[in-house]
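Excluded from the complex is one protein chain; the other protein chains are retained at their positions.
Up next, subunit A:
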Amino acid sequence: MSFRQLLQRELNALWHEPWQLALISYIPLIGIFSLWWLFNAGLPRELPVAIVDQDKSQLSRMLVRQLQANAVISPIHYQDVGSAKASMEKAETYAVVVLPFQLNRDLLTGHQPIIDIRYNAQYLLVGKLLSSQIQLSLADGLKHKALIKQLASGVPMAQAKVNINPVQTQISALYNANSNYIVFLLPPVLLALGQLLAMLVFANSLNRELRLNTLQEWFSLGTRRVLFAKILVYTPLIVLQGRLILTLLYQYLGLPLAGQFGQLLLAQVVMLLAVWLLVLTIFFLLQDSARVISFCTALFAPAFPFMGITFPTQEMPLLAQWWRLLMPSSHYIDTHVGVVSYGQSFSAFTQQIVSYWGFLFLIPIIVFLARKVKRDTQVVLSKTQCSEVN
């Protein structure tokens, strides 16, 4: 069989398998679209915060207005601390701000009053964001109050501003100027999805040979040649999905992109080759379609936390850092961040490619396992032939 016929064999197999077709056509589209839709808001806005205003003074109302003016906060008034607390326990509000009784009076008479803020740290992301935003808004309001005090004591406006705030700060969020969650979270989430799809597509293609009992045919056509045909058919198809993701993120949504797509697509090809090696190892080891899928799933499902985007890599325990290296997606994400944010050079890219070296050790293992499977199928075949002769 010529190599072209082998490619046709793969395409034919793909065409006759509805689930496999779905995995390379509408399932990625639905997956990418729904995850994007989910995070579409991008910036957290109008998160409910319980306010208990026990003072009901001009000052406390001014502070509530300050909170109201913050885009992240949506203040909801509660009459007492108990009901505010209950609303937080029900996750109806994410934080509680208590403006205490006689806040204004204590401030004027020089007793340092305390404004209590409690935020939901079980929902860590929302909680931390609200804590800093609430403090910023309240501090800003209090500064305004202090400014008036300074002005009243005869300090000129320019000097009063400096007195209150001698150290100004200028904060820059590098590579993601407005701390957008789409920039932060969507690329790794979609990458994790893409890797899962790639793994499934390749595992299904291998499993089909098991299910239809065509392993013998595969081996007689040349183990390596059929494998190359599979790689040659599925790698471009999956890279196409990767290109689609890049198009959505950096062209349609227009997220900041410092480098070029070329490096990213090349990095995707290398990542896919690593995925193929892992899947092949598991396939030749287990030789049962349901178990191959289960095992691959167990391996690839937790790829996302190990990428090191949500929780930094160097803070992980050593064991987790080793496990991270098993995941092709964690190697790829380094290139992705490098290209998208830092516009890294090609030499940095080659260094990242070298980090895949460990996967090369899978090749002899695959060869060994494949030979064993080949021998076993031939033994089974000759036995059935013997029994047919008898």
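The rule we apply is simple: a contact is a pair of C-beta atoms (placed from the backbone, for glycine too) under 8 Å apart; a residue touches a chain by one contact, two chains touch by 3 or more; residues count from 1.
Everything that follows uses one rule, which is that contacts and distances are computed from a predicted model.
Enquirer: Which name from "ABC transporter", "RNA polymerase sigma factor", "Quaternary amine transport ATP-binding protein" or "NADH-quinone oxidoreductase subunit H" does UniProt give the chain that's left off?
Expert: "ABC transporter"
Enquirer: Would you mind spotting which of A:I24, A:V52, A:A192 or A:L264 touches the chain that isn't drawn?
Expert: A:A192
Enquirer: Of the residues A:Y234, A:F284, A:F304 or A:F349, which one touches the chain left out of the display?
Expert: A:F304
Enquirer: Considering the complete complex, identify which of A:L142, A:L221, A:L325 or A:L362 is in touch with the unshown chain.
Expert: Residue touching the absent chain, from the options given: A:L142.
Enquirer: Tell me which stretches of subunit A touch the chain missing from the display.
Expert: 19, 23, 27, 31, 34-35, 37-41, 44-48, 86, 88-91, 94, 103, 107, 110, 112-128, 131-132, 134-135, 138-139, 142, 145-146, 159, 161-163, 165-177, 179, 181, 183-184, 189, 192-193, 196-197, 200, 204, 207, 211, 288-295, 297-298, 300-302, 304-306, 308-312, 315-317, 319-320, 323-324, 337-338, 341-342, 344, 348
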